[in-house]
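Only a single protein chain was left out; the remaining protein chains are all shown in position.
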Amino acid sequence: MTSVARPAPASGRPPAYLQVAQLTKRFGSATVLHDLNLTVEKGEFVSLLGPSGCGKTTLLRLIAGLMRPETGRIVIADRELTRVPAHKRQVGVVFQNYALFPHLTVAENVAFGLTNQRRSRDEIKRRVGEALQLVRMAPFADRSVSALSGGQQQRIAVARAIVVEPAILLLDEPFSALDRKLRETMQIELRHILRDLGITSIFVTHDQDEALVMSDRIAVMNEGQIEHLGTPADIYTSPKSLFVLEFVGLSTRLGGTVVSSHGGEVEVETAFGRMRAPAQFRPGSPVVVAVRPEAISIGESEGDGRNVVRARLTDVVYLGAKTQLHLRGERSGDLIQAEIARLPPGGLPSGSELALTWRVEDTMVFPAPASAAS
Amino acid sequence: MATAARILSAIILALVLIFLIMPIAIVIPISFSPSTIFSFPPTGFSLRWYENIRNADGILRALWLSTQIAGLSTAISLLLGTLCAIAIVRGFIPGGRLVATFMTSPLMIPGLVLGIAMLQAAREIGLRDGYAALLLAHVVVTMPFIMRTVLASLALFDFAMVDAARMLGCSYPAALWRVLVPNILPGFVSGALFAFIVSFDNYPVSIFLVDVRTKTLPIQLLNQLEMSPDPTLAAVATIMVVLTILALLVCDRLVGLKRMAAV
Partner (left out) sequence: MSGVLSGAPAARPARSRLRFEGDMRGLMALPALLFMGIVFALPLGLLLAKSVQGADGLTLNGYARVLGDAYYRGVIWDSLTLAFRVTLISLLVGYPAAYALARTGGVMQVLLFSLVFLPLTVSIIVKTFGLTIMFRREGILNWLLINTGLTDGPIRFVFTEMSLVIGMVNVFLPFMILPLYSVIRMLDGRYLDAAATLGAGPFTTFRRVVLPLTMPGIVAGSSIVFAISVAAYVTPGLLIGERYMTMSMVMAKAFLNFRDYQLGSAMACVMLVIALSIVFASSFLTRSLEQRGGR
């Protein structure tokens, strides 16, 4: 390569703590990561969220040094790591199944990294004790790790990774082996520990709730690229792509075609009538109009500044936090599923005619995916 | 009739077990018999044949040679085979299945054919050192047994542990040594024990590679059996049986016989 593009720091600001620049990784002929860029600030907790096969675990392994990228660079705390082998990177990893060493006790597992650093016996003992205290596992120091429950094993895996004071902590779906209730407790507990220690963390998950709960920022990944990097609220309220919209949270979506565009607002012709939205598209573009469930009201007066869908209710599916409405368009007979936060008092009888309305400002428009254009 | 079949098969099992054990068990009373002929039932008790082993210079030398060859060939197979097995299991090389088949294929080749092939190859390249030829051949003989057990152990091993050790400051070789080796130790022990026994007992490959000065134990024993059969052989055989049983007991403690016998 003739010129390696440096991850340019924004003018005036110091360079980010972790910089991943133009990273590309291939397996044979398949490109798993394509020219990927990511920056993380010190002390931040960033989630890599995406479906399986999106490259999030590959990115994690590249940062860890367990794989080599074809091109690109990785810098942590001003230290160029691209060519540094895994064991010299000072990166901590909590593995999916924890990868505890069954031939060692709990304390020996936690001490493993410290003995590699040739610390004194006293220091190892003290720091292992502190780490076990931190994850509330001190009484288990001399147990065998195979005798521990899933949650306890996870605590040990965390203690083992943070006791060496890594420059960055990587977590590879650490909750996937736990049952749901335990998972929620552990999420909050882990978040507290990491925040108290101020450890910069990158967290791989395919579970959007987990990412929303734990993260300062979320990187939604798809097909080897980051589609949207932002705060949880940002990701949810203004997703940058249709994929992000679909992957995080629920939504009601209508395919259509832009008929007019002026003043930062477009009008879209759909099977359920014309919708307006704040966006800029050329007339004639195939698009998808979308709205989040909590923006939708039922049967409220339509008026200026609101989009309306009139349809006959065919089915109501109660899903706890959300309710799914199956509707059939009056004009076209097309089917639509709408998700709303709560039913109006008195419920909705099947077969009733509804008007769903939402504010134009809450309406999102995305270019239609090539295959699903109407 | 079902019960009759069950009883019949139980009787057959009992007879089969007696039949299988008999030739092994028979050498024990013979070894303690005072007479030079192998008559049954033995008359009296004597340790003269055990004392005789010390004078049987050929047997002791062969015993020492066989121990060396079996030990060294097992160690070499263990080292080369484990590295290769890791590369196969982790997909570091393409065509892993084919490589595994190749590495275990000496099992399918008749021992004599292997021995003849190696004899000719040794002549062709001018390898005259019997010890070296034996050692090389025995690595080939032991390799399949090591490969089979190590591959089976590695299939159950979580390689994330190696990654975990690397992230905690171990280089790749150090991670293998500190995490992989202790965790698949049972597989190593049973594979190594089997390989050692197979090498120690090998006749058909060795017969073509030994020379007058380097004779392995099976060759020496068979020679003696053909030349001057006397109960000294029974004494040696008894010691070998006892050692084998001891080794099996140790192995059973470590891994369990059934896992070892998994053919």
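As written, the chains take the letters A and B, and residue 1 is the first residue of each chain.
One rule holds in what follows: a contact is a pair of C-beta atoms (placed from the backbone, for glycine too) under 8 Å apart; a residue touches a chain by one contact, two chains touch by 3 or more.
It should be emphasised that the depicted structure is a prediction, and the values quoted were computed from it without experimental measurement.
Considering A:Gln19, A:Ser47, A:Asn222 or A:Thr363, the position touching the chain not shown turns out to be A:Asn222 (whole complex). Looking at B:Ile53, B:Leu72 or B:Leu119, the residue that reaches the missing chain in the full complex is B:Leu119. Contact with the chain not shown here comes from a single listed residue; of B:Trp64, B:Phe92 or B:Trp177, that residue is B:Phe92. By the touch definition given at the top, chain B reaches the unshown chain through residues 1-2, 5-6, 8-10, 12-13, 16-17, 19-27, 30, 37-41, 80-81, 83-84, 86-88, 90-94, 96, 99, 102-103, 105-106, 108-114, 116-121, 124, 136-137, 139-140, 143, 172, 194, 197, 200-201, 203-204, 207-208, 218, 221-222, 225-226, 229, 233-234, 237, 240-241, 244-245, 247-248, 257-258, 260-263.
As a working rule, only the chains that are shown with their structure count from here on.
Between the CA-based centres of chain A and chain B the separation comes to 55 Å, rounded to the whole angstrom.
Listing the residues of chain A that touch chain B in their complex gives 64-66, 85-89, 91-93, 95-97, 99-103, 112-113, 116-117, 160-161, 164. On the chain B side of its complex with chain A, the touching residues are 158, 160-161, 163-172, 174-175, 179, 182-183.
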